[in-house]
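Let me begin by presenting the structure, written as structure tokens, before commenting on it.
Note that one protein chain is taken out, while the other chains of the complex remain in position.
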Amino acid sequence: MIEIKNVFYSYLDIIALNNINLEIKPGEAVALMGANGCGKSTLLKLMNGIISPERGSYRFDGEEITHKKLQDSKFSKQLHQRIGFVFQNSDTQLFCSSVFEEIAFGPRQMGLDELEVTKRVKDCLKLLNIENFENRIPYHLSGGEKRKVAIACVMSLNPDVLVLDEPMNGLDPKTQRWLVEFLVKLNKAGKTLIISTHNLELVHEISTRAILFNEEHTIVADMLTKELLKDIDLLKKVNLVDKYYH
Amino acid sequence: MHIPDNYLSPMTCAAMGAVMVPIWTKAVKKVKEEVSRVKIPMLGVGAAFSFLLMMFNVPLPGGTTGHAVGGTLLAVLLGPYAACISVTVALFIQAFLFGDGGILAFGANCFNMAFVSPFLGYFVYKLIKDNVKSQKGEYLGIAIGSYAGINVAALCAAIEFGIQPLLFKDSAGQALYCPYPLSVSIPAMTIPHLLVAGVVEMIFTVAIVAYIKKVSPGTIYEGAKERTNAIYGLILGLICLAPLGLLATGTAWGEWGTDEIKDVITGGNTLGFIPKGMSEGFNFSAVMPDYAIGGLPEIAGYILSAIAGVAVLIILFRVISSFKKDKVGSHNGSYRK
Partner (left out) sequence: MDHTESEMTDVPEWLLINENYIPLTDKDTFVNKSILSIFRVISRIKMQDSIQQTHLKINVPLNVLCTAILLILVSLTKSLIFVMIINVYLLSILCVTDTDRLIRILKLSVGVTLFTAIIMLPAFIQGNSYSSIMITTKVFASITAVGLLSHTTKWSLLTKALKRFYVPDIFILILDITIKYIYRLGELSLSMFYALKLRSVGKNNKKYTSMAGVAGTMFLQSMEMAEEMYHAMECRGFSGEYHRMEKSKFKWIDYFHIAIHIGFVVLYLYLGRVLS
């Protein structure tokens, strides 16, 4: 599904991705882990076609994604439909004046008829357990509610791959637990999940495989999540946890 | 609509700056009275909002894009006085730090965009809103207000350009600054604004106010009680003067050739937009010999030309070599272009 080979990327001379090699197969649930500023978010941006690699190659479903191809609106739109991105800050993702409009935004653009659009919106609302939100204004929702709406408006596009940037951040424990179960359900339904997270307590529930970044912006471990969590020395080495962690 | 330096004479700039001083003083006083809660941060953040709004590219029919100025929008959202200060600060940063719009012409730019546009737009909006008491009346007011705001501001800029050749000529009768009279500058500035920029401004303003009204109606500025005062009087005077200016130059209306109009109009269309491209054909030293002979000893002219030539060569060489370097290790990802 996703093939990343020898990818480098930097912002204004500051390296963000340093020789990244990664392959993700359809139906996998992968967690990206690492300390703040290690390059996780940049990699997610790259996967979603917001940026293109400076060096190296990125293939999505066999097709190479290049800067030039992304300039082609038809190509990039197709990519954006197939890979959905839930931003870390849900505020930035919501810009419509009602939850219904927000979720309907994508399906309407796809040219679905209004009946199908309404069905999708209703299904998404139900799926995310926010049925009574239909006419609320996204701007005034609470943090957790906003996150749910943001996920709903990506789900309504029916992407094959769902990318989530720190989805647990800022959620209360109950909502976190709910989100874990929701993600597991999606994965079982066949969706590929790529999740960046700092949450060491829940990471093994939402992912089977974990990718660990070090502070040199490169991948140091690619193994089963359960095993990675046991390797405390490694977690210490990449500055993800301190000496009090056990 | 950002006027760069040297299009207007320094005297015009000084005069426009002088006009702005009492307006700024009054605005600061008014804002201190009206906005009791968040005063200073609101002005700074409002200015940041105003600055960024000018960066937004608004879709135009046919797939192209245009810029909004947002003078009336800010006046409706924050009140005309706070809008005046916010736009002033935004224009200051554009001129001083981003090189967009002249430093000497700062007063003139503020007059057009921080004073005329928000105050006139707000006045028209208030007038219609108070007379047509319905939701429709309010949006009609915003639409007409923003359309009038940007167009009269463009007209003011045109008049500032147009009076230059009348007032500032050298002994040979050649214009020292903007060489176009009112008969050229007015249509060149106003036609694109009337047809395109004004419409963009209008739709954008209405859409934003509608969104904010729906989402968070409490945030929008509640107008003060009094309405007509000195500043509105001044603006009304300006509106009355504008057609007079048009009439006075009406005799010259048919005098320009078609090529010239086309040139000026397409030029005016992009005024406020700076073409950002490198020109390979830029040849500075070639301009020099013809004109460098005037009042300098010949040897000084040679030295000057030599320095210019060397400087241009060094710069060209460095620019070209940097392009080559870029091509090899290009990391200008999709959003850096």
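First chain written, first letter: the chains are A and B, and each begins at residue 1.
In this section, a contact is a pair of C-beta atoms (placed from the backbone, for glycine too) under 8 Å apart; a residue touches a chain by one contact, two chains touch by 3 or more.
The shown structure was predicted, so the numbers you read here are calculated from the model rather than taken from an experiment.
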- Task: From the touch rule at the top of the page, work out which displayed chains the omitted chain touches.
- Result: A, B
- Message: One chain isn't shown here. Among B:Met1, B:Val89, B:Ala154 or B:Ile186, which residue touches it?
- Response: B:Val89
- Item | Listed residues A:Ile15, A:Ala35 or A:Met110, member touching the removed chain | A:Met110
- Query: Taking the entire complex into account, which one of B:Val19, B:Val132, B:Leu194 or B:Val312 touches the absent chain?
  - Reply: B:Val312
- Note on the structure: It is residues of chain A that touch the chain not shown, namely 12, 48, 50, 73-74, 77-78, 80-82, 84-85, 87, 89, 91-97, 105-106, 108-111, 119-120, 123, 126-127, 139, 153-155, 157-160, 181, 184-186, 188-191, 205
- By the contact definition given up top, give the residues of chain B that touch the hidden chain. 4-7, 9-10, 13, 37-49, 51-53, 55-59, 62-65, 77, 89-90, 92-93, 95-99, 102-104, 170, 172, 174-180, 203-204, 207-208, 210-212, 215-216, 219, 259-260, 263-264, 267, 270, 274-279, 282, 284, 287-288, 291-292, 294-296, 304, 307-308, 311-312, 314-315, 318-319, 321-322, 335-337
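Throughout what follows, only the chains that are shown with their structure count from here on.
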- For chain A, which residues are in contact with chain B within the complex? 8-10, 49-55, 67, 70-71, 97, 137, 139-140
- Query: Considering the complex alone, what residue numbers of chain B touch chain A?
  - Reply: 211, 214-216, 329-331, 333-335
